[in-house]
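Mind looking over this structure? Questions follow.
Shown here: the complex without one of its protein chains, the others still in place.
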Amino acid sequence: MYRFNNDYSEGAHPRILEALAEASREQNAVYGNDRHSQHAAELIRQRIGRNDVAVHFLEGGTQTNLTAISAFLRPYQAAVAAETGHINVHETGAIEATGHKVLTVHTENGLLTPEMVQKVLDEHTDEHMVSPKLVYVSDSTEIGTIYTKTSLTALSKFCKANQLYLYLDGARLGSALTSEENDLTLQDLADLTDAFYIGGTKNGVLFGEALVICNPELKADFRFMQKQRGAITAKGMVLGVQFEVLFQDNLYFDLASHANRMADLIRSEIEEAGFSFLSPSPTNQIFPILPNSLIEKLKQKYGFEFWAKIDESASAIRLVTSWATPESEVEAFIKDFHDFVQ
Amino acid sequence: MYRFNNDYSEGAHPRILEALAEASREQNAVYGNDRHSQHAAELIRQRIGRNDVAVHFLEGGTQTNLTAISAFLRPYQAAVAAETGHINVHETGAIEATGHKVLTVHTENGLLTPEMVQKVLDEHTDEHMVSPKLVYVSDSTEIGTIYTKTSLTALSKFCKANQLYLYLDGARLGSALTSEENDLTLQDLADLTDAFYIGGTKNGVLFGEALVICNPELKADFRFMQKQRGAITAKGMVLGVQFEVLFQDNLYFDLASHANRMADLIRSEIEEAGFSFLSPSPTNQIFPILPNSLIEKLKQKYGFEFWAKIDESASAIRLVTSWATPESEVEAFIKDFHDFVQ
Amino acid sequence: MYRFNNDYSEGAHPRILEALAEASREQNAVYGNDRHSQHAAELIRQRIGRNDVAVHFLEGGTQTNLTAISAFLRPYQAAVAAETGHINVHETGAIEATGHKVLTVHTENGLLTPEMVQKVLDEHTDEHMVSPKLVYVSDSTEIGTIYTKTSLTALSKFCKANQLYLYLDGARLGSALTSEENDLTLQDLADLTDAFYIGGTKNGVLFGEALVICNPELKADFRFMQKQRGAITAKGMVLGVQFEVLFQDNLYFDLASHANRMADLIRSEIEEAGFSFLSPSPTNQIFPILPNSLIEKLKQKYGFEFWAKIDESASAIRLVTSWATPESEVEAFIKDFHDFVQ
Partner (left out) sequence: MYRFNNDYSEGAHPRILEALAEASREQNAVYGNDRHSQHAAELIRQRIGRNDVAVHFLEGGTQTNLTAISAFLRPYQAAVAAETGHINVHETGAIEATGHKVLTVHTENGLLTPEMVQKVLDEHTDEHMVSPKLVYVSDSTEIGTIYTKTSLTALSKFCKANQLYLYLDGARLGSALTSEENDLTLQDLADLTDAFYIGGTKNGVLFGEALVICNPELKADFRFMQKQRGAITAKGMVLGVQFEVLFQDNLYFDLASHANRMADLIRSEIEEAGFSFLSPSPTNQIFPILPNSLIEKLKQKYGFEFWAKIDESASAIRLVTSWATPESEVEAFIKDFHDFVQ
């Protein structure tokens, strides 16, 4: 049974595994001081077009979020996130475990606006309340939506005007940046955010995220924070090699484009069949609203997540494609979908 | 230049890389619920000879220590460790960052005894002081020494008698268990400790440690703690596959034996040349005390860590061998050492 | 200018000050081991009618909440509170600073129901999310409302059925229990909650809260937690003496009754004048909705808090009476109000 449950069921791209096998025979410096990590960081800085950003490699998204956010904030400062934000829902209170409150705002589509954040600021006025200091956004969001250059610029300006840090969780950044609706670049992200991470785990590596710290005042002593959170990999080479492969040519974007194209194919079919979606996602996660009877039929042949009950007869499901999704499986799904709808 | 700096400069054993490449093509369940992780846990349980222990795979030693210790203790409870203990010195206060004090005792050789822990208990008598609750030991220790069955049994009995948890950091457990002086088995560890971890990172995998929780009262909800610390690997399969290879036959022990044998060869040469050692290590880390002039010559051709100044003319260095150390490099080192001493 | 801003502007009741002066000349045991603290705890246990509850005296509400909640929960467990709950809004993230997420539910009147908590439970299903474990309620609530015996019993049963702790913040418990609409007793609270505190600071003492731990499994080692949070008063006698005076006769309830009666007088006047209230509060905090022009006039002669904008021409204000509010000031206010409304 082919599964569209998520984008991290498979291991790593063959080129990455080959590079790991080759590097495994070398003796490398440890804890991220190896030549591969340094080269990978350099490749990312080149891609971003700035020499002054700090690049650190960490092992996973939750680890990156908790390490970065707790490094950036003083104890009484809080993060602001969408209710649907990964740090709010799916990290078992990892941010709170480092001592920081996550303030949430309700959104329709997982995207934050200056107005939403302004409301939080308005409600936090003195020392009896936490002090909102960091705005957490995801791109793509947990429900597949993306920021445009206009919307992220507005948020960035707002943050700067209010002395807030803007932090972008890029667990699925590849999918966001290669979406047909996207007009943001890595360079834009470095200009607009104080820090963001380039997600690798969901885009072709065994594990690994590249945290980019753009704001100079947030760079100091970051490795101390990493080590304290158990977030410095002893064999840092393993992370470095994987990001070297992703960024020495266009592999990072090629893999994400493939995932998006696979989702596009499925989305088109579902749209054509006349169904709507819970979220206007142009990326590799789509959330069609389907009759329960149809869902039951699909479940016999494919794996996917139930997402939300819509009414007595219909539900939203989540279908996720990845760098590893074979086009043949997508074609089979589309054919089956077509048949079931008849 | 060949380096004896540590046992995690190289990547992973070829068999592990092959298994990862093969598994990479599969779709696996995520977050450690995959069949490889389950099989690896089963193999470890079989090796230990107990079905009732919980096995969790984590990414590194500091992460494992901080996750486990903070899971096991209430906020006012403290860990007791040797001054040289990894959690005391080399984890950037990771345990304290989870809220727990690390109480230290001075040791000659990195090994704890009941008497040392008793002294700590005697000094902590009421609610104005932390309550010592967990005894942290390493095997092999940070200076290469190991526990015997007699010494660990004494400590275990003492801990049980005093309602203390005994936790064993097995970052270099392979080297300890395959040392010629060792008489402990994995089964003994499960009987004598409340929890311990089987270190993979320093014994042939890209990264990974297998935490074994033996005390039933410490098992509950451990995965919540893992997730909160950013210590559940999304592609848990990557850890599972690696430990499957290590334990499906004798690879874990074979690799460690090799590392020990390489250290034995060097140790013998140094002993024969009449030099002494800072620590009576029978494992893969050795700490010879050598004339500074000799050290200078060795430094021209080999990498290793300076460890301690002994007097004006002599210092202790650390030489570490690993599963990946070629015997030819050891032979070359021995020959050079012999020549330099002449 | 007389101020109805809050119920802790004044110091302590004269009888309390006299008792402190007298006890000040004694030599007392320290850290709460003095005879006054023991006697006060005994008086409270008698009033509750149970010998098996633990009583601890702490210095203030936020301190009590953070000490108790962090003592009761494991790291990945969360508290559930109304959005208006003091721990959510007005404690600068004190609970999060101890590592715990506060999950919130929207309420109309500050009161939680089983249905609201059930919804939170439904949303938290596995180890990727915090585990709701403690339900935090306030009585009276932050907006003056109170639980009935029926409503609190329902919540208590729900909590027991779902292995949740029920914790009641009694910062204004005196006002709640002496409200005309109340049918709960201290004994009920001990039966229905796992822990609650009897607020002193807002009811006649210089400072101090009496935490009552009813659930035996939450009692162990609480003083360690207290000391670690800086919440054991060196001169514990000072707290003991004050609660001795409050509970050796009926002073605690008499003071609260007075505060309520003062609020009742004002409330009646405002109701009679035809105005409505933001919250159906039967206690010492009332939230009338008044024309802005009237508010302006009142502001010239009385202190109070602006609470919420209702529309362009009206706002809600908060008027608080206390044990120390002179009836003459209330009469003056009523007269002025009456005059201004004409």
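Labels for the chains are A, B and C, by order of writing; each one numbers its residues from 1.
Assume a contact is a pair of C-beta atoms (placed from the backbone, for glycine too) under 8 Å apart; a residue touches a chain by one contact, two chains touch by 3 or more.
Just so we're clear, the structure is a prediction, and the values are computed from it rather than from any experiment.
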{"item": "Left-out chain, listing which of the shown chains it touches", "value": "A, B, C"}
{"item": "From C:130, C:231, C:255 or C:314, residue that would touch the chain that is not displayed", "value": "C:231"}
{"item": "Contacting the left-out chain in the complete assembly, out of B:101, B:172 or B:202", "value": "B:101"}
{"item": "Per the touch definition above, residue among C:43, C:79, C:94 or C:213 touching the missing chain", "value": "C:94"}
{"item": "Touch criterion as defined above, residue of A:15, A:223, A:261 or A:297 at the omitted chain", "value": "A:223"}
{"item": "Touching the absent chain when the full complex is considered, from A:128, A:301 or A:335", "value": "A:128"}
{"item": "Contact footprint on chain A, counting only the chain that is left out", "value": "31, 70-71, 74-76, 98-99, 127-128, 130-131, 221, 223-228, 232"}
{"item": "For chain B, residues in touch with the removed chain", "value": "75-76, 78, 89-93, 96-102, 127-130"}
{"item": "Those residues of chain C which, in the complete complex, touch the missing chain", "value": "2-3, 5-6, 8-12, 14, 17, 20-21, 23-30, 59-67, 91-94, 97, 201-202, 206-207, 224, 227-235, 237-238"}
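The rule is simple: only the chains that are shown with their structure count from here on.
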{"item": "Chain whose Cα mean lies nearest the overall Cα mean", "value": "A"}
{"item": "Between chain C and chain A, distance of the C-alpha-averaged centres to the nearest whole Å", "value": "43"}
{"item": "Euclidean distance of C-alpha centroids - chain B vs chain C, Å", "value": "51"}
{"item": "Chain A-chain B separation of Cα centroids, rounded to whole Å", "value": "34"}
{"item": "For chain B, residues that touch 2 or more chains besides their own", "value": "224, 227-228, 232"}
